[in-house]
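What you see is the complex with one protein chain gone and the rest in place.
Here the chain labels run A and B in written order, and each chain numbers its own residues starting at 1.
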Amino acid sequence: MTAGLRLWLGLGTALAALAGLSLCIGAASLFSGDLGTGWLIAVSRFPRTAAALLAGMGLALAGVVIQQTVQNRLVEPALTGTPEAAMLGLLGVTLIAPGAAPVWKMAAATASALIGTAGFLALARRIPRQDPMLLPLVGLIYGGILGSAGLWLAWTTDLVQYLGIWRLGEFSGVVQGRYELLWGIAALALLVYAAADRITLLGLGETQARSLGLNYAQTRTLGLVAVAAITALVIVTVGALPFVGLVAPNLVSRWRGDNLRANLPLVAAGGAGMVLAADILGRVLREPYEIPAATVFGVFGAGVFLWLLYAAPGPARNG
Amino acid sequence: MAETAGTFPRPARRLWALAGLLAALSLLFLFWHLRGPTGFILSLRATRLAALILVGAATGMATVLFQTVAANRLLTPGIVGIDALFIFLQTALVATLGGLGYALLPEFGRFLAETALLTLAATALFGLLLRRGAGDVTRMILTGVILGVLLRGLAELAQRMLDPSEFAVVQQAMFASFGSVPTGALWMAAVVLVGAGALAIAMAPALDVAALGRPTARGLGLAHDRLAVAALMLVAAMVAVATALVGPVTFLGLIAAALGRVLAGTYRHAVLLPAAGLSGAAILVAGQFVFERLLGLHSTLAVLVEFFGGLLFLALVLNRRSA
């Protein structure tokens, strides 16, 4: 218990330090300048910090859910066609009803993300689990197909500039009034945590989970909705952030195992911290220009993915 | 062997038919709605046509070679990150020479240098992948894909570190475009591609044996590894030239190779290689003709190739598994 307490203290301190750093760093100086400190924090810095934390947490949790559902560690929301499907929905609603309220656009993106992810699950059922490397590849290609369909649609309707915004996740545009939908992720995170045991059971496979009395179809649908909604929220407000859903769950799983009731908070904190760190790095690497968080994280995430491909399953430490 | 000797005339006839189709498409491409300053437009179109044929043929043949060496029909050099390597190299060149220095390089020299560098790097990459993943093809593909993502990310990161003006120089090269082709480089590309193609066809009998898989081929006395390295160098050269000419097209090779296999109806590389090459060229010429001339759409061909190539890949995966 004390070990757990120490872990949480350390993690909390690190997150708080990152958040503090994020509040202080930016194009406009916090303490000297024409803008009031409080105003700057309330309008720009706090929203940006919160957005990075929420997006990171959400994608990491979505990663866990999809990995347990398809019983494959190398899959994550960006490798299931979910973001591309969300973009298609968003394009569709922009074409049909350009003036729709953000909430409705969000709903359309979520609905089409749901359909796209369900399509991936249907594909996944046809692919044998003995070859775990095949599924992420199939997901990548599946996403590519949806993506090129979206690109073609955007081209023929002159909406290409929209796609550019969604494709590369970054937080420089986040200000008060433009990110609040992301708080929906906090609610979804609570929902996922409440179902932690059930999601762990999903990872045992359909037969075993049902034999233990799990309502498999219901739980899978719940997970699907959570993944689609989280991904759509992130895509619409800040853009795509690949690899977050892969890196955070895998690192935690190798470190502490797969008992989600105990480890989901770690996954969430890890994802949040890593995305915020990427954003901070993107702000300082090439001042005064900003590098998108997705670019910074992409390099790190691809490296971790390569390592995961060749790393033997390591023994988790006790604790 | 007696049986294949007996069926030889049919594949050969199919090859001629395919060549005839390509010729017809080319004529259509050249002379459709020819108006205005005829000579000028013709020379413009001829340049484009030559680029399309070269790129299509090179991609198709390179993919067949690659699939044979890797003993897997799902693979294309494009899937395993060659395009990312191209972008990465280009960024590295701009980063080291500076945007101005890069732009000042003579077109010939730049093309040659880029091709040579890409060939070298691609041979190293493919060799590494094939060695590490000899027994586990899926892992190897996935490694290539993610390596591609990593290279692309690194390139992007490097580009962001560049000045915005230098960034623009690189960005031009990042998307496949069949619209603008550097004319000067065309002759060089033609020489390299024809040479590589001839070498590949000369290797055809050995490739037939290699297609049986490494253990069997070695059992039959083939120096498989040496052949594999030679074939990979050819693949790298072809893909490098194609990529340097028009930029990355991931799935063209997959479609061309699959189509070539169906049309050739044989495993013999002496027929298979030209068939895949002709298919690739025909797809590009026909696609460009339909989209640019008939539908008046620009720069959508690459997207469509990706779309249908992706569908084909999924179909191949699912069929392989259920069979």
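The rule is short, and it goes like this: a contact is a pair of C-beta atoms (placed from the backbone, for glycine too) under 8 Å apart; a residue touches a chain by one contact, two chains touch by 3 or more.
What we mean here is this: contacts and distances are computed from a predicted model.
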Protein name, per the UniProt record, of whichever chain is missing from view ("SGNH/GDSL hydrolase family protein", "ABC-2 type transporter transmembrane domain-containing protein", "Molybdopterin synthase sulfur carrier subunit" or "Iron complex transport system ATP-binding protein"): "Iron complex transport system ATP-binding protein"
Visible chains that the absent chain touches, using the contact criterion stated earlier: A
Residue among A:Ser22, A:Thr49 or A:Asn72 that touches the chain left out of view: A:Asn72
Contact residue for the chain not shown (choose from A:Glu76, A:Glu170, A:Asp258 or A:Glu290): A:Asp258
Full-complex contact with the absent chain, from A:Leu18, A:Ala50, A:Leu182 or A:Leu214: A:Leu214
Absent-chain interface as seen on chain A, which is shown: 68, 71-73, 129-130, 132, 197, 200-201, 203-205, 207-208, 210-215, 253-254, 257-259, 261, 313-316, 318
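One rule holds in what follows: only the chains that are shown with their structure count from here on.
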Averaged-CA centre spacing for the pair chain B and chain A, given as whole angstrom: 34
Chain B partner contacts - residues on chain A that touch it in the complex: 74, 123, 126-128, 131, 133-134, 136-138, 140-142, 144-145, 148-149, 151-152, 155-156, 242, 285-286, 289, 291-292, 295-296, 298-299, 302-303, 305-306, 309-310
Residues of chain B that touch chain A when the two form their complex: 132, 136, 138-139, 141-143, 145-147, 149-150, 152-154, 156-157, 160-161, 164, 250, 297, 299-300, 303-304, 306-307, 310-311, 313-314, 317-318, 321-322
